[in-house]
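Selected chains from the complex are presented in situ; the others are not included.
Note that the chains take the letters A, B and C in the order they are written out, and that residue 1 is the start of every chain.
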Amino acid sequence: MKPLRMAMIGAGRMGLAHARILAGRFECRVVRVVDTVAQNALRVAAEVGAEASTALEDAFKPDIDAVIITTPTPTHAEMVEAAAQAGKAIFVEKPIALSLEAGRRAVEAVEKSGVPCQVGFQRRYDPAYVRAKELIEAGALGRLEGIRLVGRDPHPPGLEFLKTSGGLLVDMGIHDLDSARFLLGEVSEVYAIGGALAEPHLAQHGLFDTAVATLRFENGAVGTLEVALRTAYGYDIRCEVLGEKGRLHIEQDLRPNLWRYDLQGGHFERPRNFEERFAEAYAAQMVAFARNLHAGRPLYPSVRDAWYSLRLAKAAQHALETGQVVRVSEYGEL
Amino acid sequence: MKPLRMAMIGAGRMGLAHARILAGRFECRVVRVVDTVAQNALRVAAEVGAEASTALEDAFKPDIDAVIITTPTPTHAEMVEAAAQAGKAIFVEKPIALSLEAGRRAVEAVEKSGVPCQVGFQRRYDPAYVRAKELIEAGALGRLEGIRLVGRDPHPPGLEFLKTSGGLLVDMGIHDLDSARFLLGEVSEVYAIGGALAEPHLAQHGLFDTAVATLRFENGAVGTLEVALRTAYGYDIRCEVLGEKGRLHIEQDLRPNLWRYDLQGGHFERPRNFEERFAEAYAAQMVAFARNLHAGRPLYPSVRDAWYSLRLAKAAQHALETGQVVRVSEYGEL
Amino acid sequence: MKPLRMAMIGAGRMGLAHARILAGRFECRVVRVVDTVAQNALRVAAEVGAEASTALEDAFKPDIDAVIITTPTPTHAEMVEAAAQAGKAIFVEKPIALSLEAGRRAVEAVEKSGVPCQVGFQRRYDPAYVRAKELIEAGALGRLEGIRLVGRDPHPPGLEFLKTSGGLLVDMGIHDLDSARFLLGEVSEVYAIGGALAEPHLAQHGLFDTAVATLRFENGAVGTLEVALRTAYGYDIRCEVLGEKGRLHIEQDLRPNLWRYDLQGGHFERPRNFEERFAEAYAAQMVAFARNLHAGRPLYPSVRDAWYSLRLAKAAQHALETGQVVRVSEYGEL
């Protein structure tokens, strides 16, 4: 089979990262890069040897097999709808929408058109999460009883982004909440508190930079979640799953695998950001997209799956903003 | 100064452990062991070379300088009151009472009589907690922003004990909640959920074996707590404190410091119970009691401090049992 | 500049690995794969979209800019000579030869022709070794005082390979000895003992599967080395550098970063072989070759550098086989 012809829609930080990975694969060619900011499109296009364009319709021309959508979150759903209508295979960044209604329309467009579609929850491709899932499914933990999730970014994004991102637990916490669903199953109830602890000025915009939550799962398990936008000691993503037979613990503290010892004790460096922590996962995710598409195999995770992670994130964000215990099922079903 | 003469009140597991530590100190002599069960009293007395008795008043005779109270929790407060009235220095196990009213009477009795009194929150003497406190007070974390607490016992106690212990967050969670107060300050609000996940039969008695909670602190910090009575992989006590400059992490995974490697990977053993995990802390706590008493220095932590940990534990247990967000200050002040 | 056109010479395990990495780069195209075994050439060629050939001269045709040499070690030197005479840029696997004389001819051919040439000591591209080198050069250790090297393979190669590989310390130990030179400087004296501990039948062929050695460096530092062909617990590569101000420790125990806890304690998986342990280093090494060549920058490490690592490995192997303390300088200079 010939290489798939791909178009990037969005040429920011994530678009560039995805394009670089795809550019090295024999299953595909990145042939076009579209961004409303010409400079962005040109820069990414030059790096991967593609054409640049500022016109969205160029991504949907007949010579294109698949699109990679990394535009700002508020536009994800409409981009997915347009790509589905154009019959293109889709990779779209998380979250798939800011509202459940927009997300629902995206799911319907994809499922009605039958185009393959994968959503960018890269942790599902991280070797540690994959291995944890395998061990859980093999019964290593027995009946599942709980989870502990920590997601902390080193620095908050800009205020303008924060105002339109859907909130702390939708934009960022959705990664951890998706892991909760991936590893333990559906959440039935969530309670959350938080504050603008690291960046007090966010409070005047009704924004939070820190949240902690309890999660109750449909199977009876209970868990905790902590999400923060600013972390004094850098990036910190952890996940523990508890079961009747033991515990799995995911953490990546060392980068590189080098310890330094002096009279003050032992010291090690750590991943500073998601690019360093999840480099392998980002590559594996995009390689899976190219390979599976090329081989005609199903893509994963699906847009339907992603809608349920959005639903949970919206419920958690609502809990955080209102101080109420929120039942997730009140947010409807697909 | 001559060695202090001490009496044990209670000769169970904790009483024996404390007696053994005191028996090796030059600052004191364990001269009498009182327990309503003669066999217990005799066993401990024989081991440390003391007299045995089943009569409580023998602990308060004029030849006794100090008492070590390790009777069942419901009797702690009245024992403290009796010891205070008899003018004896006191070491009493946590929690100081099951009700805040009984606890208040114990505090008043101690403070009115002026006898020295120390409560058995041994983690305050653990080298890691002590060092964490030092680092926090030296400003290593800057402004404090959060805490993560995990307290998991390997096996639940018997049902009869559980029914009279005050509940999961009072009997066991009080250790973690005391650490929260010790390291971060007073908690203003608590929410908790849980279940009888490991021992489903507990549910019919209204008992929980697992709880997760969110904590809001008076200084604005937020945190999570997880407590469980049964843990598939053994004992697990962890504590992380977050601040504007970094994070402290307390955990003790290795016992002994020996790794084994084979084709399945690397393996290490862990502390199996509180005696193994906190051996050093239990010894340091009791040595501090003997030394400080002998030297006329103040004892620590105080019964007043312990009342506030009980208050927090009661609030958390109420949150767990009712599903309500509970404000700690509603439980009054001393 | 147009993509460089590359030919693979050798299509075995290493050839395939290198080809896959290069196939994803925009700086180059793998256009031809040469192997005396047609099946090997075809397999690798098919995977990366290149032509296959069994004729060595096809690698030196005018349309080729660079060659990647991964043939058996005894042929390395002559391949380098041929490529240099043909004016091709060269990447060649370590060691550059089995004899110092052959190695010397390869160095002379490269230096006389002026072609760029890089030798495959991939650890020099591993993030931990790179960071260690940076820290050492920045003075983090002060004056260097010692090194501890461990290199253990999971399974021995076949007997036929072992008989022609140059011996344990030349074929395998050269990696660790190259690290010693890279991080600490030149070795002046070596002593080694060993045996056929894991595979006793090797003894009848005069072969060793295990060796330990002491190293004395020109700067006065002393170190130890351990190399083994078979390791019960899998792959194990470690390196520690000691200096007047501290210690650096390189090890990679975790793959993936996942711990499992059960009643037997804690458990983690480990890299099973060099592909897993040094995946990042192998990629970085080949990317550096393509990028630097494309940009006209110097390649690294040089064939001259590699000759000195071979010299040290030969000296160490001689020490191992004779039981003598061997002075490295007796093996001559370039």
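Operating definition for what follows: a residue touches a chain if its C-beta (ideal position, glycine included) is under 8 Å from a C-beta of that chain, and two chains touch if they have at least 3 such contacts.
What you are looking at is a predicted structure, and each value in this text was computed from that prediction instead of being measured.
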item	value
Identical protein chains across the whole complex (3 displayed)	4
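One rule holds in what follows: only the chains that are shown with their structure count from here on.
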item	value
Relative to chain C, chain with the most remote C-alpha centre	B
Chain with minimal offset from the mean of all protein Cα atoms	A
Rotation angle (°) superposing Cα atoms of chain A on chain C, nearest 5	180
Approximate Å spacing (C-alpha centroids) for the pair chain A, chain C	38
Distance between chain centroids, defined by C-alpha means - chain A, chain B (Å)	42
Contacts with two or more other chains, residues of chain B listed in rising order	232-233, 236
Chain C - residues contacting chain B, complex	232-234, 236, 253, 261-270
Touch list for chain C against partner chain A, complex	23-26, 48-49, 126-128, 130-132, 135, 140, 245-263, 269
Partner chain A, residues of chain B touching it in the complex	141-142, 145-146, 148, 150, 189, 191-195, 197-198, 210-216, 220-226, 228, 231-233, 236, 242-247, 323, 325
